[in-house]
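Take a look at the structure set out below.
Of the protein chains in this complex, all but one are displayed in their positions.
All chains are identified by letter, namely A, B and C, in their written order; residue positions are counted from 1 within each chain.
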Amino acid sequence: MHNGILYLVTQDIREALLPIAGSEIIVNLTIMALGIALMFGLVTGSALIFTLLERKVCAFIQVRIGPNRVGPGGTLQSLADMLKLMSKEDIVPQGIDMWLWVLSPALIFVPSALIYAMFPFDDGVIFADVNIGLFLILAITSQSVLPFLMGGYASNSKYAMIGGMRTVAQMLAYEVPMVFALMGVVMLTGSLKMSAIVEAQTDVWFVVLQPLAFLIFMVAALVESNRPPFNIVEGESEIIAGPFTEYTGMRWALFFLAEFANLLSISIMTTTLFLGGWHGPEFLPGMVWFAIKVMIMVLVYQWIGWTFPRLRIDHMLTFGWKVLLPIALVNVLLTGIGIYVFNWL
Amino acid sequence: MNYLSKEQLQKIKSQFATVEYDDSQAEPALYVARSEFLDLLKSLKEKVSLSFDRLANYTAVDYKDYFEIVYNLFSRRYNRWVTVKVKLEDHDNPEIESVTGIWEGANFEERETYDLMGIRFLNHPNLTRILMPDDYDAFPLRKDFVPLEPKIEGGELVWHKPSTIS
Amino acid sequence: MAQTEHYILNMGPQHPSTHGVLRVKVELDGERIVHCTPVMGYLHRGIEKLMESRTYTQCVPFTDRLDYVSSMNNNWAFCGAVEKLAGIEVPERAEYIRVICAELNRIASHQVFIGSLLIDLGAATGMIYAFRDREKVLDLFNIICGARMTCHYIRIGGVIKDAQDEFLKETQKFVDYVPQMLQEYDNLFTGNEIFMERLKGTSIITKEDALRFNMSGPNIRASGHEYDIRKIDSYGVYDRFDFQVPTGTKGDNWDRYRIRFEEIRESARIIQQALDSIPAGPYMAKVPKVLKPAKGDVYHRVENTRGELGFYIVSDGTTKPYRVHIHRPSFINLQALDTMCKGLLLADAVAAYATVDPLMGEVDC
Partner (left out) sequence: MWGKGLIEGMRVTWKHFWGKKETVYYPEEKLPMTERFRGGHLVLDEKKCIGCKLCAMGCPNAAIEVTVEVDENKKRHPVKYVHDLGRCLYCDLCIEACPSKCISWDKNYEAASYFKEDMKYDAVAECRGREKQ
């Protein structure tokens, strides 16, 4: 029986709704709709919070104060930014491929939002606890390369084109080591189901058992979400903003939103796969532990991002194929031997 | 900061027929005719006893009825200076051979001189305007320069010669 | 075999990384650069022409606007040329103050270099640190002359106002801070492996090439040619100070970065010596209110932060210069850009622009 707080609350709602609605299907649908609304609220809300957080963290690292005008201590800054972006003129450049250009910012949000369905936020709180959860997450995240390429291709801009091409190269180079790194986790768990992976970390977190995989995953995750120091796709000093160069206002905001949704999702994935998900000492509910860990991971990713210079594309690809992939393969081998030895003992 | 000694100046003068300098000055500039100046510069650079390997400064001056091209040469080995000047008498159509064959680094400076002073350099690898717009039709550093008036005609910027000269 | 067309990319004049309004036409084959041509003139103000219609005193503030991050050195170059032309002897104390100010400005300018190199490599934090420390130098300038960037402090015949004790004390404090500051830079990025890999061995310019293109300043020293006008053709009182001229070996981006780094250290040493031995006395020579140099021409050069900055002035005996030509180091150094960038990746080209360190105010003049 699950005992996550959110799960219990959901069960209460379900019981309260059942006599009113009458049919279980309607109740389930209602709860599903509520959950989806909550999910979108979380993703967009987190983007707002993370914008502020990012700017504050970067300011603090750079011995600045950061946004401090809108709201107390600048807390409403991202809201003001959003309003500004929404009220901006929608500029459509000449000579673009209209369909692709318009679709790209809409589509970029789809994979970012979709994978939230597979994340276990608490014991029993997961939208789709499918038995190939991890596989599905990886499959969906790798789709995010398409909107980037579309935007880059359709923009009729040289910078955007180079940016789009770079996306493909880096996505190819880092998807593979990432999958192999996660293979170790899967081998230890024996399942691709996300909830099962968290369950398996009840006693010891995988970061202890799989330190190599953890590091590889962190690097690959940074690349996947275009965070600095791996933000070569939008490396602003070289190719302005890569695929987003020609986008303004709300369209650009969607890219922006997706970027922060990705930051959240990689933090959630790190937490779920390596840091024990919702597990933690008893005095706080699992949900809170989960949130704390995710927040720490977000800060760590931002800290890394604001410290290092950007990598060059060939170094990055070399690093992915020639360093990370072999290490990931060795990790798989070591894990296999470890499991065998453990079983034999 | 040393200048080339008088003896050596004398020696140069004896080798090149058109070289002249004012002996009364402490640091006299070598005036040379256009026909000989490339040979002079080449020998200044390549002779071991002189070895003026660096074209420290290069420019042109408009003296209203003639142009003067100025080469300030510096020798890193002997820490010595010499100034070579060439007069271009033809004010309407000034032309001179490019020194990019001797010092490749003079490329941009010659382009600049062409751009602002309107002196054409023969055998220059890429003699185009460098600071002013490509379709600009005047030479700003000349003393008789009158600024052109920019106008937008049919979405394009066109430079017009001022109709009345005030 | 099918021939693919090269991709022509216009970087600039509005681009987040090019310094000021430099426009570089880059021909790309994939991400590799085949050819790149600098296009300039977007900041051309005609300072040479403007100077022809101003008196010698009035020309000095225009030199501030040439290389606006090292205005002290520019002032010095112009004033030195005029002093040579008019035969003005500069008092001792003024020479020392000039050295202190020029070297402080060299530190500030190199910090701009470090900052812009880092932002071009995508490390915004490092840039902020470099600019934070540059601010300390600018504050010193604010004390001594009342302006932060366009100082207009070194004048014909000396310096305009005496250096106060407050300034000398604050400068001492800054000089003491320099080693700590450089240590922090070292910790944050010099030792950083990503930074090293991006700079080492890229956009090499050999000694022969550097000489061929008539380069000067840190760029030629990075290629291993010891060419520092303060040393070989000393002006002011530089010959009284003990300092080294750091040189590189390979002439790659890394060398150009390290050279500047070491020069900050050497500048701090010079300032320390100047502070220790600064004499009392007048700070301004007797200069007539309306300066009328005799007929003639003069070429005077100083070691600007970017290289050899020279002023060629022709006087026709009136109060205004007949012709001024400015030999600008950044302008000459840009000639090497094509050779440097050939065969590199786009990201390296950005680093190459940063390490050549052109300043468009000076290039376009």
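The definition used in the following text is that contacts are C-beta pairs under 8 Å (C-beta built on N, C-alpha and C of every residue); 3 or more make two chains touch, one makes a residue touch a chain.
Just so it is clear, the model here is predicted, and its values are computed rather than measured.
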(request) Would you list the chains present here that the left-out chain is in contact with? (result) A, C
(message) For a quick check of understanding: of C:Asn187, C:Ser277 or C:Thr318, which residue touches the chain that isn't displayed?
(response) C:Asn187
(message) Which candidate, C:His152, C:Arg198, C:Arg230 or C:Arg256, sits in contact with the chain we can't see?
(response) C:His152
(message) From the list C:Ala81, C:Ile114, C:Ile144 or C:Val159, pick the residue that touches the absent chain.
(response) C:Ile144
(request) Among C:Cys59, C:Met181 or C:Cys365, single out the residue that touches the unshown chain. (result) C:Cys59
(request) By the contact definition given up top, give the residues of chain A that touch the hidden chain. (result) 57, 60-65, 68, 303-304, 306-308
(message) Under the stated touch rule, tell me which residues of chain C contact the chain that is not displayed.
(response) 54, 57-62, 64, 125, 132, 135, 142-147, 150, 152, 160-161, 184, 187-196
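Here, only the chains that are shown with their structure count from here on.
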(message) On a C-alpha centroid basis, what's the spacing between chain A and chain C, in Å?
(response) 45
(message) Could you work out how far the Cα centre of chain A sits from that of chain B, in whole Å?
(response) 63
(message) Report the inter-centroid distance (CA atoms only) between chain B and chain C in whole Å.
(response) 25
(message) If I count partner chains per residue in chain C, which residues reach a count of at least 2?
(response) none
(message) Quick check on chain B: which residues sit in contact with 2+ other chains?
(response) none
(message) Under the definition above, what is the set of chain B residues touching chain C in their complex?
(response) 1, 29, 53-59, 61-62, 70, 72, 74, 76, 79, 83, 103-109, 112, 116, 129-133, 140-141, 145
(message) Which stretch or stretches of chain A touch chain C in the complex?
(response) 58, 61-64, 158-159, 162, 228-229, 231-232, 235-240, 306-315
(message) Quick check: in the complex, which residue numbers of chain C touch chain B?
(response) 40-41, 44, 46, 48-49, 211-215, 227, 232-233, 235, 297, 299, 301, 308, 310, 312, 314, 322-323, 325, 327, 331-332, 334-335, 364-365
